[in-house]
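Here the complex is missing one protein chain, while the rest keep their positions.
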Amino acid sequence: MPFVNIRITREGATPEQKQQLIKGVTDLLEDVLGKNRKTTFVIIDEVDTDNWGIGGEQVTELRKK
Amino acid sequence: MPFVNIRITREGATPEQKQQLIKGVTDLLEDVLGKNRKTTFVIIDEVDTDNWGIGGEQVTELRKK
Amino acid sequence: MPFVNIRITREGATPEQKQQLIKGVTDLLEDVLGKNRKTTFVIIDEVDTDNWGIGGEQVTELRKK
Amino acid sequence: MPFVNIRITREGATPEQKQQLIKGVTDLLEDVLGKNRKTTFVIIDEVDTDNWGIGGEQVTELRKK
Amino acid sequence: MPFVNIRITREGATPEQKQQLIKGVTDLLEDVLGKNRKTTFVIIDEVDTDNWGIGGEQVTELRKK
Partner (left out) sequence: MPFVNIRITREGATPEQKQQLIKGVTDLLEDVLGKNRKTTFVIIDEVDTDNWGIGGEQVTELRKK
């Protein structure tokens, strides 16, 4: 029953890529810890680049450099 | 001063239903632990069904089955 | 498949009280939104009072007042 | 490598204000704990006022009072 | 710069297993979305089985069945 929250910037991840992330993380938890797939939750949050900062700067600004 | 985060799929929860969830959780914490309603926070996050996986699959796909 | 995270200060909540919170929240989501109990997750995090601030002060200090 | 998540109601915070929050928190962690700016993450989540409850009521309703 | 939070019950995951999870998730985000490893954060939270509920019951109780 793991719960995994993946937070990425909102920069065009496709439904197929999200499915790959969900399956990949579920497989990983099954392989490494033997966790039950049926009760493994994965939630992907996409965050606007204005709302994500690294090094004290918004990603929006970092992308311009 | 509890903080409660409820994460549900974005599938049409109405403002009234959200109010019921907020009140219900606040009542529960007051009843069970005697917590002060005035400083009980409840945040509801609604997640797209593409972004929520269970059993290694997106809810969008599970809903089709 | 809701996911609920309850954060409270670490001030002696008993296993029975935690069970009441888990059952209460699960019932609430079933009643209000018709959610499936079997895939409703509830996680309770207990936070040291040094690590929780409200009004700019640690709860440890607030408790002394 | 701190990770900071700021959750506020969605009530018109401007890009400039978000930048101030990101810089301010990054400075604070550098000053207080000597943390490396380059690996300090700050994420701001904006939450609809229907989805945020305090004292058992939605902020949308509280704002009307 | 993805941020991944893995929440599992506190049931004896070893340092080596945690390393496998960290590396596996980082590889996955690099492979699927081309994310930069150097700014990929993974945090593993281990939760007491009294504090994790599924189906309205504490995992501690579920494990007894």
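A few notes on this one:
Going by the order they are written in, the chains are A, B, C, D and E; count residues from 1 in each one.
In this text, a contact is a pair of C-beta atoms (placed from the backbone, for glycine too) under 8 Å apart; a residue touches a chain by one contact, two chains touch by 3 or more.
Fair warning: this is a prediction, and the values are worked out from it, not measured in the lab.
For the chain that does not appear, the touching partners among the shown chains are B, C, D, E. Although one chain is not drawn, its touching partners on chain B can still be listed: residues 1, 3, 39, 41, 43. One chain of the complex is left out; on chain E, the residues touching it are 15, 18-19, 22-23, 25-27, 37-46.
Looking at chain D, the residues touching the absent chain are 1-9, 13, 17, 20-21, 24-25, 28-29, 32-33, 35, 39, 52, 54, 59.
FYI, only the chains that are shown with their structure count from here on.
Listed by label, the chains that touch chain A and also chain E are C, D.
Farthest from chain D in terms of Cα centroid separation is E.
The distance from the centre of chain A to the centre of chain D, with each centre set as the mean of the Cα atoms, comes to 20 Å.
In chain D, the residues that reach two or more other chains under the touch definition are 39, 41, 43.
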